[in-house]
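Heads up, one of the protein chains got dropped from this complex, but the rest are sitting where they should.
Going in written order, the chains are labelled A and B, and every chain counts its residues from 1.
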Amino acid sequence: MVEKAQARAESENPIRIMPRSTRSTEGNKTGSWRYLRPRYEEKTAPCSAACPAGEDIGKVEMLTSQGLFKEAWETILRENPFPGVCGRVCFHPCEGSCNRGEFDDPIAIRAVERFLADTAERYDLKPLLERLPARPEKIAVAGAGPSGLAAAWFLTQLGYACDVFEASPEAGGILRWGIPLYRLPLAALQHEIARIEAQGVRIHTGRPVTPGFLRDLETSYSAVYLACGHGRTTALRVPGEELDGVGDGLAFLERIRRGETPDVRGMSVIIGGGNTAVDVARSIVRLGGEALILYRRRRKDMPAFGDEVQMALEEGVKLEELVAPERIEKDGGRIRITLRHMRIAGEEGGRGRIEPDGDRTSRVVAERLFKATGAEAGEAWYNPPPAGKGTVALSHCALSLREGRPALARGGDLTNGIKSVAHAIASGKQAAIALDTLFREGADSILSRLEACTVGVGPSLSMEIHMGGERRLRNRHVVVYGEINTDYFRYAPRMTQPRLVRAERARSFAEIDLRVSGNIAMREAERCFNCGLCDQCDNCHLFCPDLAVLRGKEGLGRSINYDYCKGCGLCVVECPRNAMTLEEEDR
Amino acid sequence: MKRVLEGSQAVAEAVRLARVQVVSAYPITPQTHIVEFLSEYCASGTMNARFLRVESEHSCMAALIGAQSAGVRTFTATSGQGLALMHELLHWAAGARLPIVMAEVNRALAPGWNIWVDQTDSLAQRDTGWIQFYCEDGQEVIDTTLQAYRLAESVALPAMVVLDAFFLSHTYEPVDVPEQEEADRFLPPYEARFQLDTAAPCSFGPLVPPAVYMEMRHDIAKAMETALSRFPGIENEYAAVFGRRYGVVEAIRCEDAEIVFVTSGTVTSTARSLLENLRSRGERLGILKIRLFRPFPVEAVRRALGGAAKVAVIDRNFSFGASGIFAQEVRAALCNAPGHPPVFGFVAGIGGRDVTPELLEEIYWKTKNSDAPEKESVWIGLQEV
Partner (left out) sequence: MELERSDREFMHPGHVGCPGCGAAIAMRFLLKALGEKTMMIIPACCWSVIAGPYPTTTLKIPVIHSAFETGGAVASGVRAALDMKGDRDTTVVTWAGDGGTFDIGFQALSGAVERNEDFIYVCYDNEAYMNTGIQRSSSTPYGAWTTTTPGKDWKKMRKKNIVEALAAHRIPYAATASISHPEDLVRKVRRAQATGGSRFLHIFASCPTGWKIPSEMAVKIARMAVQTNIFPLYEVEEGLHYTINTKPKRFPVREYFKIQGRFQHLTDADLDVIQKMVDEDWELLLRKAGEHA
């Protein structure tokens, strides 16, 4: 008994309290220390701000790098119905503004876009896009070029019934008739147009825009969008340009696109420095002729894409710089062009300012001459009236609001300083947002609405923002290179676009730029900094010393637990992409 | 089974019988034999234990703190300088409530180098929270070591078993070594109150603010009181198995004593022979051997000394600026007891010098012939310098 009592006494724990911790520190809310507050705030990538169509390029690249090709393609479609076209012919100002350019080389954004369009075409993908409920208003679009079709696409997304009227027998405008097949194959364009039609857009061909037709439209539609382009080549304003053998570059390209094989034997001279001039020259080479481009400035001043000029020269096109035609004359069955030599007298607007180089002249004799110095509206009245008196000149379109009559918007080449497909699309988008705002909220809201839809500092607009998508939450701040944490990126060469070799190119109108594989596209997209966007890299969560960054379901999405966040700011600095912001705590 | 053992081996035998699982030690004379025996036992498989041959006494105690925290029974032995080096961790072991048991072979502190007996090393550790036993002979060493485990584990405090250098550590005596089975009956396998456990994680030794530190220290104070109250029961159990009992103190013929010597360690044996001698000459000498120094058995000391006319404390140690340390403790124990006898303090045998029967008799007569202590401590046997 005594022993048992002893044993019991001994088994009693003699320790009532000792230095031993068993409870979590969770009760200690260290968030009270904080005087700086991090938060997730996506910002604007410079590429997306530079894209006239306002494409969400950073996100497109991110989705592509993750192999989410359909989602990437749909992300383009929200802002641009022509990924297959722009992936081929866009002048890609996005690449020029790419922050990666300061690191090694810009992302091949256009090539990735083309890859996505090819992939969608190959697998016959159907986009699943947000669409607003149907509206009572019907809208007419005159001109089925890139601007008109883009406007119709966006208006359809916004709930409007749209009819597009086109003078030609087929839709596409400059895309159908002005760009050679080796740059834009017919199937690629047709695929895009078919998708636009599938969206509910009705296209009526063989319906040229006349004053009477326009009046008819006004009786049955709530608004009209006039986007019939610049179809007529600008005059050279030199003696002899009306002579036989002097042709119109655009018309020449259109003949080829209609299926004709014009006789181009011998030497053809092309006047101009834009893409049309280069397209004409390269088409001539492909048809067996010789081509000489005469340009009054230097090669580097040419508005044509540098790559195109380079390839043209490789294919045998000749280029003479700093010459301007002064006089065109007959020389037997041929034509003789007298050239005034020019010289550079300084720089203006990023290119050389020219003046005559004394009295120097020379002559060129050729079988024929093509004018390709620019184009203008087919009819003077297509052009917008001067601003004021009911017409507002917006960045990419002109909007005329007339008492008792339907609104009339003009866009595309009719209003744009830079005549590009991307700008044409920008016009269509701006007109669509403006008209939608007019119908929903009234004319007074249009400017503020456009401002709200601006990507970065503008003038690019986002339809996703207008439709209330997540993109509206982004800060307008355009991320600069210094804000990227380049420690997280490795040097990697830009992809090389595979192309037909020169000999193959010169023989046919087959597309020059070849398809790229998913691997190459993904690797290229992986190079993207995704400026200002969260790609779930997890650095914020990983480096948080205070376990105050929480992850959402399946590891996606992040949030900050302000109960514990001490505001050290590590997450913001270690964010490779500037998708976070550190602010003073408001307390 | 009776065997003739060196005092050091008596310690080692007890450690073996206690089924200690981790031994850690660093060599220092005169403790070395203990760990040599244990090394042999570990190497030969006589003991199933890990022997950590650490690079210092400080690491030695640190390693035991780690091992004991992980839930095993541990042991070490040291002396003099080694104990001094351990000092920080003696506090740690007690504060962490770890029932580590250590054999401490008293050795004088340098300079100059002196490897011989002197209790100042262990007594300087009296405030570290360790239980301290002082042993008189080899049998008591083996018995005390086993009891020390039982008591230490009962109250979750570390315990020190103290032996005189050479006079005990290196002296061969017949010792009754318990059988393992008997030892197991007295000392069951170690069960930690708390331990490192990945299935139930906790943190030992965190930052402790003033709001609770004092309560933790008070809990150690209470555990020391509990040690004092539980020890007789433990000794009863020991006696039931082995038939030997020592008590927290041993009062030898104190009932009718006029003068009582207060002793500790091997000096007690010398005093025992003087007692026989003096008693035969009609002198009424008694002896109070203090075995348990921490916790200090105040009541037992008061009871044993209450009837004496005078008390003479023999200290083989010294607290500079004060007095012999046992004398201080005895005075402190008696001062609140009404009518207590005067306490004479004597310092003898410092640094290994012999404490002979003649020296003790000199102390006896000095005490008998003085009305009151001339000073707190009188150094006996000093030469002119």
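Everything that follows uses one rule, which is that a residue touches a chain if its C-beta (ideal position, glycine included) is under 8 Å from a C-beta of that chain, and two chains touch if they have at least 3 such contacts.
None of these values were measured; they are calculated from a predicted model.
The chain not shown here makes contact, within the complete complex, with A, B. Among A:G67, A:P185, A:G245 or A:G569, only A:G569 touches the chain left out of the display. Contact with the chain not shown here comes from a single listed residue; of B:T46, B:S203, B:S229 or B:S273, that residue is B:S203.
One chain is missing from the display, and on chain A it is touched by residues 19-30, 33-34, 487, 538, 542-543, 545-548, 551, 555, 561, 563-564, 566-570, 572-574, 582.
One chain of the complex is left out; on chain B, the residues touching it are 21-22, 24, 48-50, 52-56, 58-60, 62-72, 74, 88-89, 92, 196-198, 201-209, 212.
Basically, only the chains that are shown with their structure count from here on.
Listing the residues of chain A that touch chain B in their complex gives 2-3, 6, 9-10, 13-22. Residues 95-97, 154-156, 193-194, 202-206, 208, 212, 215-216, 219, 222-223, 226, 230, 233-234, 236-237, 240 of chain B touch chain A in their complex.
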